[in-house]
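A single protein chain has been removed from this complex, and every other one stays in its place.
So that you can tell them apart, the chains are marked A, B, C and D in the order they are listed, and the count of residues begins at 1 in each.
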Amino acid sequence: MKFLIKNILRIIPVLFIISLIVFLLVRVTGDPVSLMLPETATDAERAQLRESLGLNDPLYIQYFTYLGDLITGDFGESFRYNQPALGLVLERLPASFGLAFASMLVATLISIPLGILSAIKRNSFIDLFITGGAVLGKAMPNFWLGIMLILLFSVQLNIFPVSGTGSLMHFVLPAITLGTAIAAEMTRLIRSSMLEILGQEYIRTARSKGLLEAVVVNKHGFRNALIPVVTIMALQTATLIGGTLITETVFSWPGMGQLLIQAVNLRDMAVVQAATFIIALLVIISNLLADLAYRYLDPRIKYD
Amino acid sequence: MRMFSRIEVKKELTLEETKTDKKAYSLKWLKVLLNSKTGTLGLIIVVFMVLMAILANVIAPHDPAQTDVVNRLVPPVWAEGGNPDYILGTDNLGRDILSRIIVGSRVSLLVGISAVFLAGAIGLVLGLISGYYGGFFDRVIMRTVDAFLAIPNILFMLIVLAVIGPSLMTLIFVLGATTWVMYARMVRGETLSIKERDYVRSARAVGAKDIRIISRYILPNIISSFIVIATLNVATTIILESSLSFLGLGIQPPDVSWGLMLSDGREYLATSWWVATFPGVAITITVLGIIFLGDWLRDVLDPKTKTN
Amino acid sequence: MSTSLLQIDDLKVQFKTGEGVVPSVNGVTFSVNEGETVAVVGESGCGKSITSLSILGLVPSPGEISGGTIKFGGKDLLKIKKRELRKLRGNDISMIFQEPMTSLNPVFSIGNQIGEVLRLHQKLDKKQALNKAVEMLDLVGIPDAEKVVSRFPHQLSGGMRQRVMIAMALACNPKLLIADEPTTALDVTIQAQILELIKKLKTDFNTGVIMITHDLGVVAEVADRVVVMYAGEVVEEAPVNELFANPKHPYTKGLLSSIPNVDQVVEELGTIEGSVPNPLNLPKGCKFNPRCPLATERCRKESPVLEEVGPAHQKRCFNV
Amino acid sequence: MTQVKEKKKTLLKVTGLKKHFPVTKGFIKKETIPLKAVDGIDLEIFEGETLGIVGESGCGKSTTGQMMLGLLPPTEGTVTFEGKDLTSLSKEELRRLRKDLQVIFQDPFSSLNPRMTIEQLIGEPLKIHGVMQGKQLRNEVIRLLKTVGLGEHHLKRHPHEFSGGQRQRIGIARALALKPKIIICDEPVSALDVSIQAQILNLLRKLQKEFKLTYVFIAHGLPAVRHISDRVAVMYLGKVVEVADRDSLFEKPIHPYTEALLSAIPIPDPTKRKEHKLLEGDLPNPSNPPSGCRFHTRCPYAQEVCKMKDPELTEYHEGHKAACHFPLQQ
Partner (left out) sequence: SSNSSTSGDEGSVEKKTEDDKELVIATGADMVTFDIHDHNTTSTEAIHVNMFNYLVKRGEDGFDPDLAESWENVDDNTWKFKLREGVKFHNGEELTADDVKFTLERVANDNKLLEHGNYSQIKEVKVINDLEFEIITHQPEPALLNRLSRLGSGILPSKYIEEEGWDKFLENPVGTGPYKFVEWKKDDRVVIEANSDYFGEAPKWNKVTFRAIPEDSTRVSELLTGGVDIATNLPPSDWERVKDNEATEVAQGPTQRVMMLVLRQTEGHATSDPKVREAIDLAIDKQAILDSLMEGSGTVTRTRVTPGNTGANEDLYGKTLYDPEKAKQLLKEAGYGDGLELKLSAPNGRYLKDKESAELIQAMLGEVGIDLKLEFLEWSSFADKYASKSFDDMFLIGYGNSMFDAALALDRLSSKQAEGETDYNNPEVDKLLEEAMSNMNAEERAKQYQKAQEIIAEERPQIYLYQLDAVYGVNKGLNFEPRLDEMLYVDDITVK
């Protein structure tokens, strides 16, 4: 409990810096007025809008106003949807979250067995094959893989729906698309983590007890290998969410990714800010969860 | 509690008798390299790609921007309807895909390498300061790193590029400015651990100044892990650039990059496969080469494995 | 003389590495009897651990056993099936390793790790295994055994962990216990506790013990018989008193003169010049010749063989 | 022996030396409880002598050594070297003083920068202090190498090309380069093979004679300490529990801990197998040391008072001090 509180407290300066980054990204770099008004708007109208948005204040004042709003959860209104930006983002959260979760699941299901296998069959043909596959998985851009999967599994084979949401089947292709790169990363990681663990003395101890090799690997080895993997998995959350930007577009998945891309394109900065902030928060929370999992997995930390 | 009171003296070859003049040493390296099949392959690929980029203008059979409206979407030479003029076929504007790949290697590698350089430089300096001096700097830098890590790279880039407009320079800058955190984290971690090693203590004991300790003791000992990570990141950056192209924010024509070709060609995946496939293959091979090379470098440069 | 429990004959182990073949064990021969403690001494890298790991078929990966036999209970451990060997491990033959800090799995409780052997070999259920684990911990002198079973390795001190390792090794009443430098990582006060414990258990259970060490003090303390190794070979073997009183091999002599003694102060320690040869580039002839004060032309050309020099005393040297 | 000591002048003196490490408990956020690694030590080191410091792992030997060198700022107390208080010197002054204070580390593998050649490693101290350069420097390096039994042909090699004993020699050469007055040897032989240990111990003795060096010799191997030291200090949990000259300490220990320590050492003579006076239990956790006399939890002679009162270090004989309520011999 104490641990949680302390970590949450540590998040505050991070959020503060994030707010600064987001603010600078959004305010310093662009003037949303020209996109918010019709082409026919007069200069006077522009000036008025600028005034009413507070864009004429000095930057630091703008920042503090913005920070003040932030604390009250007010990210401003989306001018595209004329709705509070935060609400829009939160509305999309479940879709993105579901996709991210499914992808993580896919990644885990793929990477754990393959990672372990290639570690125990180190330097064999299988290892080379899996390592090669992992590199390939990493080298394929998301959008390309997504389109290929659609062409193969939906258009040619007619197994999965092409796009959109609705059923569990709809999850399959986007989750594979998004999960592949992460699976690739994780496979490599599990492999090296496993290799390191398998060289540890307690593995030799386990063998000297007469345990089956499978037990040695899966019980004594994997539990330990999992510890660094969990951390990396958490670090992948950012990548994962970043990946949704593209995957959601390819599969017209109604999540935050699409919202964000359009918001950026239209300079709907309230939404951009809200979404960036929420995403950052999500990443931070998932890191926190990973820390918790870490503590659970590694008794050395639990009792320190 | 510090647990290891006595140092593990591990299976250390006593190399007293080994003759190790410089030449033999480099030969050994080569031997080690050739011993690793993937490492050799990686090196060959990377050298090939770099040469291709350097000599692009000389070896490209066509002007990569030259459109040929009559010969649009010509399939590669070996496929039915192929044209020997265009070995890998042409794209929707009738441009020679092979030439575009050759010339595109320039931008792709340039972006990958420069961005990594930039990010690496920022990360190295901040990581060293953070790890070596600790204290307030460290806290500020590390919280900033956390903040950056919480915002997905691609999102960061999306926003900046959309707002200030994509160009080669901004692209490199933005890629560099968002990925420095990885290096900073890694450098900081290594610095922290090396700082506690006895050889750093011994440097202090003989009266070395901070600058000397950082430059002669810490830097040389993290540089190899650094190089490994940087190498691998060149690959990641190349892929990232293609994703940005997908979002319309990557390299802008008339510049060509593999990412751009791949992204443009996606429209033809179902009908004219070669348009997107070849740049994709170029990316894959390069990434493969870089990763193999990086993995191998990891093995060779790591002093732990070196002695064994 | 009691019956021979383990008989190692002409064991050869080599490592095929990128830089060449490392012959780390090069024709090692010795035996262990029931209830007897055989100490194997030698400098770092001379092949002690590899020899002991060979017995259980645990030689790490680029290494392979390239010759010899290891007879245990009439069977050659190098020929039997993997499954049979696994049955012996932890049951008839068990091992303790040097590093108590890293030999226990950090993520499982002590009880779990000790119980694991019992469940496996004695087919106990979880509950029984746990009870037996507590019993074993008691036996090795761990206070509060009931509590300790549920702890994790990092919560114990080095000495406690080594006791846990011993408890684990002895859980199935093995006939042979291999202890690979079990006290090297421990402080003297703790080392003394552990050595006492091993001595006591040996007499209580009549277990044969192979004690690997490079501390001649430890050897003098616990061994019945001593095998001295150098560069992958046995250079001398003798009962403990005989060896200390009457070392025959120059290497053994050098070793004995080079240890400082708390009991008596000498102005200068005896030394063995030079250092252990690179296993990739072993000297011709007697492996010890470059460091040997008595080396002759013959030593540089021919390899001596292990020969009897007294009752149960063998040495590998041309000099008399 | 005692008369000799009278004449000797104190080179280095520590008084009331303490080091408390802030140990962060909890995973990320700190909740600091001090780990009392060194908790009030007074020691004197006389010119030309070797002071051995022994004690179990974690009792604060290295920490003391580091503070003596000025590498670690003490939490409390002073370190006086030739009349100058190291703790009050500026960073730059301290750096210059380093010439006189050198160190040899335990682990020959991690105490040499793997990326430097032997020439650089040994020449570096001279270069840093601007003592010499160029040809002269190189010659000096070669001379140093020869002093420690290595040769010119080793100049261009890197540490990993040497065996442990050789590396330790390189470390010694590096420490010798600046002609220091005192060398703190932090377990210089613990990591080495027996046959090599003897070489290094002999070398250290030879150098001491040759260069009139003063050593602080930290070790937990009592035989080596006895072999090399003139005086010995025994530490337990951050405190010195007994200090005396060598023979008096080994032959007539006063503190029960010293006695136990001596008894625990295996004697390399199978005919002298003896019953050990075994100590119970382990070294307690230094961040939560026992009250009163820290040794009382393991002491066979402990009584009530030991739990309550921390005994003072008292001189029982000439130069033989111990901190115990129930000293073994008076």
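Here is the rule we go by: contacts are C-beta pairs under 8 Å (C-beta built on N, C-alpha and C of every residue); 3 or more make two chains touch, one makes a residue touch a chain.
These numbers were taken from a predicted model, which means no experiment stands behind them.
J.: Among the chains present, which touch the one that was left out?
T.: A, B
J.: Given that one chain is not shown, which residue among A:Tyr202, A:Phe251, A:Phe277 or A:Tyr294 touches it?
T.: A:Phe251
J.: Which residue, A:Leu93, A:Val162 or A:Ala293, contacts the hidden chain when the whole complex is considered?
T.: Looking across A:Leu93, A:Val162 or A:Ala293, the contact with the absent chain belongs to A:Val162.
J.: Need a quick check: the contact residues on chain A for the chain that isn't drawn.
T.: Interface residues of chain A facing the absent chain: 30-31, 34-35, 38-40, 45, 80-82, 88, 91-92, 143, 147, 150-151, 154-156, 158, 161-165, 249-255, 258-259, 262, 264-267.
J.: In the whole complex, what residues of chain B lie against the chain that is missing from view?
T.: Missing-chain contacts on chain B: residues 65-67, 69, 72-75, 81, 92-94, 161-163, 165-166, 248-249, 252-254, 266-273.
Definition applied: only the chains that are shown with their structure count from here on.
J.: Could you give the separation in Å between the centres of chain A and chain D, each centre being the mean of its C-alpha atoms?
T.: Distance between chain centres: 52 Å.
J.: Could you list which residues of chain D touch at least two other chains?
T.: As it turns out, chain D has residues touching two or more other chains at 57, 163-164, 166, 220.
J.: Of all the residues in chain B, which ones touch at least 2 other chains?
T.: 5-6, 9, 12, 14-16, 18, in rising order.
J.: Can you list the residues on chain B that touch chain D in the complex?
T.: The contact residues of chain B facing chain D are 1-2, 5-7, 9, 12, 14-16, 18, 20-22, 197-199, 201-209, 212, 216-217, 220-221, 303, 306-307.
J.: Which bits of chain D are touching chain B when the two form their complex?
T.: Within the complex, chain D touches chain B at residues 57-58, 66, 69, 71, 95-96, 98-99, 101-103, 105-107, 109-116, 124-125, 128-129, 156-157, 160-164, 166, 171, 174-175, 177-178, 190-191, 220, 285-287.
J.: Quick check: in the complex, which residue numbers of chain B touch chain A?
T.: 38, 143-144, 146-156, 158-160, 162-164, 235-236, 239, 242-243, 246-247, 259, 262-263, 266, 269-270, 276, 280, 283-284, 287-288, 291-292
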